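A protein chain is absent from this complex, but the other protein chains hold their places.
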């Protein structure tokens, strides 16, 4: 423990720039100088180990003078452009110069200036403002795992750069904006858009992947201005992925704002809610119950999925599922679809086996945890799937299920690594759900887990890494289709924000209702559009991949004439004459309690009670088709991110071809 | 003065009396009888060099030598009845006000094509003045139903 950490525990806050609790110690800003008894000079507290009997003085004239001197040196070459700086108001240098700096400067020479670097479409650089704390360099190498940033030159010629002109190719690059104590690295999409003190912060949940990162949505009036991470040690620590941070401009584009009906000429016409619901209610009574199909989208909240399932059940259909869960999902045994180790539990593992999953693009925050473990504990990573670029050392074992079979039979060299591991951790990607031989693959994985003793009372190392925010809640609620190919024989399809279902499989004469917030793929096949609110505009429960239920909070009002998802279904049920018995969020939640009580325990991870051993034996044959990539483009995975301009820029300039 | 009469007689001989009168009117000599400013400019023009004519038809004269310093560059506006200083386009403004010795025609060659609005004279008081109306203002019809989000448009059938 260092002196600075000791002081923090004792409740004394020492000013610092370069020190960051999640990064290695650099000790180069010298802001944390304190006086230590029997030491002739002030000591940099962030780098000095705390020793027994040490007497530390943080408030003496010497320490104050030292800070003031450091501050004066830092401000010497720092431009006086706070009025036009985006960091203004949340700037460490600004705050600390108010608290510890001198009231005047003695510097009369000209200031140094540095050429700005181009780090891509997300991070804006004003390198003259840089104080060389090297937090970003350490973040890039240690946490993001890219060697892109570095320090060039010495003395007053010292500058942060990318050595040669190149972009920062990391899915976590946005976090350097947060850790930069000054305005050298700021958000490019947010540049000059708003001041931080005019923003209203709403603590919410990210829905672009299954991690459920905790975010703060900063809004001004009816507009989401930016998204920042919120500290949650169990899920995302204090980082978020670039997709989470920058997709928000998609919330302002391609929005559905009026109910629309496709006329006989194939054109959409805006109608009132009353007419739209009447049409849907009329059509749903004209088809056979078995021909009604409902698909929940990847951004659906648990409340609306519950309402959708209840409504379609009342209409006599049982074909409701959530996209991404495959044709025959296993919703019976909870340990079969959640991350049993938990995200923070990954840090205890010493061997990872990734089966058909590329966590770097599927769940960037989980990948950051794995990388943290690999760095801290030298954990070994074995990977089965198509060749991919993980940002840590890994062994590419094979591409298809045969490799799994070899590991299960003990014929593969990696199986001995697994068996010798103390806490082996197996992660199966949710892309496997779409495969026909899914049960066989899971039973092989369970054999591997058994031989490696991955599931013990004190350790559960058998995990599934889900792809979408809605998946876990859908399975908790039992959104399972009656038959795998119900969509081909359907006459009435209710798409609740589902854009990635096989739209071409829908029969020509089927009536498609699309309820969603963005004009994305599903809209073009729809016969009727019901506009709903996006996750930033409604209150909804989401379960992340480790089984932790969290709720979003409305940050901005809905656009146009849109309504909350569950309200649309509730209203439709009344118009259709099969009224659902709840008309408030509390009532719908108490209905959810009877189906899946864990959804009500928000912000608390509910581990699965029963393990896979209760599962019936599967008789499926494993095919030899190699595993595919579940996420083709990290930046564009759902309707909001596909509508976002920033994400389009990112995928154009940053995605590896 | 004699040269002026001589050239007038020569013009009548060449073009006939009718077209001479028309030219007199178009060039503002008739207006100048009532407008002292214009008359002074016309008199000033005698013996001066025509440096250039801009795209609006304003004529820029210079006369060095026996003119008072600081009054050796001037403009004769294309409009003879309602002229004002805002009719001078920016490229000639500098020359006219002794900011630069480059004429407007020279400076126009330096103007980037991709930006820069067409020069428009100040029409305040003429009923055609420019008034800024913000987004959503009732007098800004183009942006009357302006929203902070961009709605999806059902484009193709």
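Chains here go by letter, A and B, matching the order in which they are written, and residues are numbered from 1 within each.
One rule holds in what follows: contacts are C-beta pairs under 8 Å (C-beta built on N, C-alpha and C of every residue); 3 or more make two chains touch, one makes a residue touch a chain.
What we mean here is this: contacts and distances are computed from a predicted model.
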Options "Symplekin", "RNA polymerase II subunit A C-terminal domain phosphatase SSU72", "GPI transamidase component PIG-T" or "NADH dehydrogenase [ubiquinone] 1 alpha subcomplex subunit 6": UniProt name of the undisplayed chain: "NADH dehydrogenase [ubiquinone] 1 alpha subcomplex subunit 6"
Which displayed chains the hidden chain touches across the whole complex: A, B
Among A:142, A:406, A:450 or A:574, the residue in touch with the chain that has been omitted: A:574
Which residue of A:58, A:125, A:533 or A:606 touches the chain not shown here: A:533
Contact residue for the chain not shown (choose from A:471, A:558, A:637 or A:651): A:558
In chain A, positions touching the absent partner: 272-274, 533, 557-558, 562-564, 567, 570-571, 574-575, 579, 583
Residues of chain B (touch criterion as defined above) contacting the omitted chain: 138-139
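In this section, only the chains that are shown with their structure count from here on.
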Interface residues, chain A side, partner chain B - complex: 221-223, 251-258, 260, 265-268, 518-519, 523, 559-560
Chain A contact footprint on chain B (complex, rising order): 147-154, 157
